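Attaching a single structure in structure tokens format; questions to follow.
In this view, the complex is presented without one of its protein chains, the others remaining in place.
Here the chain labels run A and B in written order, and each chain numbers its own residues starting at 1.
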Amino acid sequence: MRYNVFSLIKNSFSGHKNWEPAWRDPVPQKEYDIIIVGGGGHGLATAYYLAKEHGLKNIAVLEKGWLGSGNIGRNTTIIRSNYMLPGNNPFYEWSMKLWENLEQDFNFNAMVSQRGVLNLCHTDAQRDAFARRGNAMRIDGVDAELLDREAVREMYPFFDYENARFPIKGGLLQKRGGTVRHDGVAWGYARGADSRGVDIIQHCEVKGIKVENGKVVGVDTNRGLIKCKKLGLATAGNSSETAKMVGMRLPMESHVLQAFVSEGLKPYIDGVVTFGAGHFYVSQSDKGGLVFGGDIDGYNSYARRGNLPMVEHVIEAGVAMIPSLSRVRVLRSWGGIMDMSMDGSPIIDKTHIEGLYLNAGWCYGGFKATPASGWCFAYTIAKDEPHKLNAAYRLDRFKTGHMLDEKGQGATPNLH
Amino acid sequence: MLIPCPHCGTRPVEEFTFLGDAAPTRPTTNDPSTMEAWYEYVYLRNNPRGAIEEYAHHSGGCRSWLVVSRNTETHEVFGAVPARDFTRAKGAKA
Partner (left out) sequence: MTSYRLDKGGLIDRSTALRFTFDGALHVGHQGDTLASALLANGVTLMGRSFKYHRPRSVITAGAAEPNALVELREGGRKEANTRATMIELYDGLVSKSQNNWPSLDFDVGALTSLASSVFVAGFYYKTFMWPKSFWEKIYEPIIRRAAGLGTASKLPDPDKYEKSYAHCDVLVIGSGPTGLMAALAAARQAKRVILADESSRLGGSLLNEQEEIGGTSGYEWTQGVIAELGSMPNVTLLPRTTIMGWFDGNIFGAVERVSDHLRVPDPYEPRQRYWKIHAKRAVLAAGAEERPVAFGGNDMPGVMTASAMRTYANRYAAAAGRSVVVFGGNDSIYRTARDLKSHGIHVEAIVDSRKESKADAAGTPVLRGALVADAVGGKAVKSVHLADGTHINCEAVAMSGGFSPIVNLACHRGKKPVWDAKLLAFLPPDNGEAFTVAGSAASRMLLSECLADGAAKGAVDGKPITVPKCRDEAFAISPLWWVKESHGKAFIDYQNDATAKDLPLAAREGYSDVELAKRYTTTGMATDQGKLGNINAIAILAEATGRTMDEVGTTTFRPFYTPVSFGAFTGPFTGHHFQPVRKTPLHDWAEEQGAVFVETGLWMRSSWFPREGEDWLASASREVLNTRGAVGICDVSTLGKIDVQGKDAGQFLDRLYCNTFSTLAVGKARYGLMLREDGIVYDDGTTSRLAEDHYVMTTTTANAAKVMAQMEFAHQALFPDLDVTYVSVTEQWAQMAVAGPKSRPTLQKLMDELVMTDESVPYMAALEVSIMGGIPARLFRLSFSGEHAYELAVPADYGSMVARAVMQAGDEFGITPYGVEALSIMRIEKGHVAGGELNGTTTAGDLGMGKMVSAKKDFIGRMMAQREGLTDPNRQAVVGIRPVNPADRIRAGAHLLKQDDTPSMKNDQGYVTGVAWSPMLDMWVGLALFANGRARHGEIVQVWDGLRGHRVMAEICDPMHFDKENKRLHA
């Protein structure tokens, strides 16, 4: 049943009793051509594009928890394509283009809202770095604007310009950046994949990966052995643990990133803004809550919850940027587990095992990448080779010295 | 989270800076044949869900590097030893 205002009104007459489920609750088959491990944003998007772009059938997505229970359900919903390095920029811009047509594509309103992403700068060196970044965007046709202090003030007059420890000097604005209702992305992809025949199996935990003669043949799950010809791993946060099932060690650590939402407020801040003199970024959801976050706690963690020092750190930065936040109340905090990679960039690649593909290492930038990640991972699985958009996201780049390090922090995952 | 610093006593986590798994050991030779070992030392991590021994710098305290035993899933802290002792013990074992 297509979603639109007419179907909504029609169903209201029957008390909404006749909606079809957005996805089935299938019993796992004995064998699939392709299994994707991880029913989060990237896994569901991968299945969706495998079916839609490559016409493949007989696909399953296995999710150990509930659909979208990973980082797709616990991020700060920001989309942007303000990257700098040649290996990153085209990929994220492709993701942005997919976002821009996503809802019509999968017939689900995920509230893609391009209200702008503004990064503030506070020093000459930061402004020079933004100029470099902005030009890297513009040179490839991505929108970017360098704002001076007065242009920032015009957008956000209630930020601290007069009493700040680190005065705002300007900012880099990407107007096409914005936010998306994160759960809606998972649900839209799930519904789209399901309607194309993909089996989405929730509460199905993969316990082992079966490899015979260097070739993947299936997975052991809490619901029994499920065979497959190809296996895609999209378990960010837990990638190292998944990879251990085939004896692989990955160049990453798992870290907890906290995020927060305030009580609901009438429109307060229109776009996404990141502070440049501390760890704080904020946007306001359509429901009215200020959604904000900062840095990872800094210690290895799989706990999906953090501690107070980072809460204080983030909120101090928030009030430094916007003094009037002082009397706003933070409602809830939560944590997600990040695959913090050794250069801050992801991996979408084949592995040394035939039929086994890896999608990992998203650090805390995975949400905005969801469409392109799914699209490229689907291509990589379907064609057994990376697409040129994910050609730089190779697993062996650390061995060869071809890191993609936007922040220049090196092999220290908690600094990316 | 509280870290039992062997020098300062139990101190809050905000005084510490973490550097990840202490298991990888820096190779002791620059022989070109050891490139793989160097790559693994610099880049590959076990990244365990559960018990870990990790480097933590008491940067806001005595400035000792420690090796803290902790559980990454529960955040339970079991103890901490000076990194110097940890390294020497590892060297003695090797």
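Operating definition for what follows: a contact is a pair of C-beta atoms (placed from the backbone, for glycine too) under 8 Å apart; a residue touches a chain by one contact, two chains touch by 3 or more.
Note that the coordinates shown come from a computational prediction; the quantities given were computed from them, not determined experimentally.
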Contact with the hidden chain (one of A:46, A:76 or A:89): A:89
Residue touching the undisplayed chain, where the options are A:62, A:243, A:325 or A:363: A:325
Residues belonging to chain B that touch the chain removed from view: 1-2, 12-13, 17, 19, 22, 26-27, 30, 32, 34-35, 38-39, 41-42, 55, 57, 59, 63-65, 74-77, 82-84, 86-88
Contacts of chain A with the absent chain, listed as residue ranges: 3-5, 7-9, 12-13, 15-17, 19-25, 66-69, 73, 86, 89-90, 103-104, 107-115, 122-125, 127-136, 138-141, 144-146, 157-158, 160, 163-167, 181, 183-184, 187-188, 202, 262-268, 277-278, 284, 286-288, 303-305, 307-308, 311-312, 315-320, 323-334, 397, 399-403, 405, 407-411
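Note that in this section only the chains that are shown with their structure count from here on.
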Intercentroid distance (Cα basis), chain B paired with chain A, Å: 30
Chain A to chain B touching residues, read off their complex: 238, 240-241, 249-254, 298-303, 307, 309, 342, 398-399, 411-414
Of chain B, residues touching chain A in the complex: 1, 12-14, 17-21, 39-40, 42-49, 52, 54, 56, 70, 72-75
